[in-house]
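Have a look at this one before I ask anything.
Only a single protein chain was left out; the remaining protein chains are all shown in position.
Chain naming follows the written order as A and B, and within any one chain the residues start at number 1.
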Amino acid sequence: MRRIESRLDINSENFRLNREHNERLAAELRERQRRARYERPQRDLDRLARQKKMFVRDRIDLLLDPGTPFLELSTLAANQAYDGEVPSAAQVSGIGVVGGREVIVHADDASVKGGAWYPLSVKKIVRTLDIAIENRLPVIHLCDSAGGFLPLQAQFFADRYYAGRIFRNQCTLSRMGVPQVAIVLGHCTAGGAYIPALSDYSVIVRGTGAIFLGGPPLVKAATGEEVSADDLGGCDLHTRVSGTADYPAHSEEEAIAIARDIVARLRRPQKALECGEAEPPYYDPAELYGVIPRDNRVQFDMREVIARIVDGSRFHEYQPAYGTTLVCGYANLWGYQVGILANNGVLFNDSSLKAAHFMQLCNQNVTPMVFLQNITGYMVGREYEMRGITKDGAKMLMALVGSEVPKFTVICNGSHGAGNYGMAGRAYDPRLLFMWPQSQISVMGAEQAANVLSEVKLRQLEREGATLTPEQIAAIREPVLESYRAQSSAYYSTSELWDDGVLDPVDTRNALGVALSAALNAPIATSRYGVFRM
Amino acid sequence: MFHLFAIRDEKLSAALARRGRAYVLLHDGREYPVALRQLPDGAAEIEVAGNVARVVIAREGDDTFVRLGGESYAVRWIDPLDRLAHAGGASLDDVALAPMPGTVVAVQIKPGERVTRGQTMMVIESMKLETAIVAWRDGVIETLHVSAGQTFERAAPLVTLAASREE
Partner (left out) sequence: MHRPIRTVLVANRGEIAMRVLRTVNAMGLRGALVYHAADRDAPAVAAADLAIQINGATPVGAYLNVEEILRAAEQAQADAIHPGYGFLSENAAFARRVAQAGLAFIGPSPEAIELMGDKVRARSFVESRGFPVAPSAIEDDAPASFVARARKVGFPLLIKPAAGGGGKGMRIVREAAALESEIARARSEGERYFGDGRLYVERYVERPRHIEVQVLGDAHGNVVHLWERECSVQRRFQKIIEETPSPALDPDRRRQICAAAAGIAHAAGYRNAGTVEFIYAEDGSFYFLEMNTRLQVEHPVTEMVTGLDLVEQQIRVAMGERLSLAQGEVGRHGHAIELRIYAEEPARNFTPATGRIVRLRLPQGEGIRMDCGVREGQAVTAAFDPMLAKLIAYGADREQAIARVRLALARLVLLGCPTNASFLDRLIAHPAFARGEIHTGFLDAHPELAADSPIEPDARLALLAATALSHPQVLETAHAVPEPLASIGGWRN
């Protein structure tokens, strides 16, 4: 495989300005994540201390194997919801290693509103378990929640993918033979009680852990019975009498040690693919900061990005001369061979066909795919419709949905319109999807949307014989631009859990390495496609 | 979770991780590349971040004996489950509960008496079957909840041992 020859002038003014801009964005991302992870009102930390409970991140540190990676997902969930009072949606979720085994961790954060489940918390938990199902990852639940946040129950209770889906997913995991271990470190109330009940193994801490379908206040209201949380559903009741929990523990540390010992006993599956020798990229990944333009309308060559992510910066490009706005080919990433598809401009007929064909090659070759998105959309216009641009875009979707190899998507800059779909956006089931801090995601670009809407208004007024003053045009455009800016940023996307996290570009290689390794816990079936409209 | 080791009176936490084919030792917030090479004469070479020393190592159960620099050391690996299982305070682990409803046939101990692990404390009868309630650890009888001839329900407390001291 040939090494990509970088054409970047890392000493240019442009590079320097880009780098400074992106380093600032990366620093901002780190700061936001730090606050979401660690900043809590003192009274909440004091309450935890009084209850003799550990902070969720300390629990996770004890749980994980030292010296191993932890890919945290959706750290900034709910960052633009609930007045910003529910950092990370009161949940910590991530892929890590326990006792040498890859697992996915789902942890309630009791330092945020007592660990209550908000609508986005439920969405995050469901997403975590969906990841577990698709990748056959054992789940470790760290349970410590006050229960559902009742004022917003309409947004998390009744619908198909709301809270009920959590327990349905647990049953599905069990059916598939994927084990779950629950560590009850606080209350598991109402629906939450099902989490340990539906886990294959459960550990409960004496004194602080409790499992009950109805808590003491509800019981008192329902039947008048007065009973303490411990008597109603504490450690000894469930480990000695009811059999709902398996292992009693004196302390959180002991509970976690027991959970680690359980995970160490679990059977290790065959990975779907073996990895070979890894090699760091030839070019410094930190140069990515200089590759990404500070103005997101400026085009850049995705090969420069690929060169700073893949092993040895080596890339075997497919159809190098055809459909040049779509760059694709094979590369190694942490020793795994992957097929990369990346945008160098708008998608035309030829680039769409090339993409659909390459996806089929990857499936034939049992090679996982990595999509690097920077797409404003497909080419529009009469000439392209005549050539069948709509059919060709459809072929990409058909290829995606027929694919059985794992797909991973990184939105590097723009992700707009049908291009988001064709390049394996969220709806097309990439195993994991990440965004870079400066990226934008919306049905069309903000400018374009503003232009379209003011164009529509202009036509309408013209028919009525009026014209628009520049101020009136501005009055139409500005609100559109505002709302698009607010709702198309990476931070908005991640707040709504449209993605699995915002990544510092330099972390992309490691994140994909962990993601790939995790994904290969699931077997890869043979692909089978629908009908490609030819 | 880190491993816990005891050398003389010190407890040290450390972990071993692989980096490709090599190893690193994680200790005190830092990572040290380490390697152990066997020598033909039965001794070995331990390398830590470039410093090499000659050692003789022999292991027995959870104890690793190391001769290093003219001194002999014993490094004990402490199983976290053992260490943490004893770290609780008084708990229901100190109480023997009746496995099923029945009657007390005979009581062989009194409050304040010292018992050893495996010692029969009382005999109960249920469904025409006699069961001995046996001390699960060394300890002192704190409370006798039942007396001979008394009947009891399932999960009723029978004997409480005084809480064992925290580690």
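One rule holds in what follows: a contact is a pair of C-beta atoms (placed from the backbone, for glycine too) under 8 Å apart; a residue touches a chain by one contact, two chains touch by 3 or more.
None of these values were measured; they are calculated from a predicted model.
J.: May I ask which residue of A:R3, A:H21, A:R168 or A:K271 touches the chain that does not appear here?
T.: Reading the full complex, the residue touching the unseen chain is A:K271.
J.: In the whole complex, not just what's shown, which of A:I4, A:A36 or A:L71 touches the removed chain?
T.: Answer from the full complex: A:L71 touches the omitted chain.
J.: So which bits of subunit B touch the chain we can't see?
T.: 3, 5, 7-8, 10, 12, 14-20, 23-27, 31-32, 34-36, 42, 44, 46-49, 51, 53, 55-60, 62, 64-75, 77, 79
J.: Residues of subunit A in contact with the chain that isn't shown?
T.: Output for subunit A: 65-72, 97, 99-102, 264, 268, 271, 275, 278, 334-336, 501, 503-504, 507, 510-511, 513-514, 516-517.
Note that in this section only the chains that are shown with their structure count from here on.
J.: Report the inter-chain centroid distance for subunit A and subunit B in whole angstrom, where each centroid is the mean of the CA atoms.
T.: 41
J.: Could you pull out which subunit B residues touch subunit A in their complex?
T.: Against subunit A, the touching part of subunit B is residues 1-2, 15-17, 20, 24, 26, 31, 80-81, 84-85, 87-89, 91-92, 97, 155.
J.: Which residues of subunit A touch subunit B once you look at their complex with the stated criterion?
T.: 62-68, 206, 236, 240-241, 249-251, 253-254, 256-258, 260-261, 278
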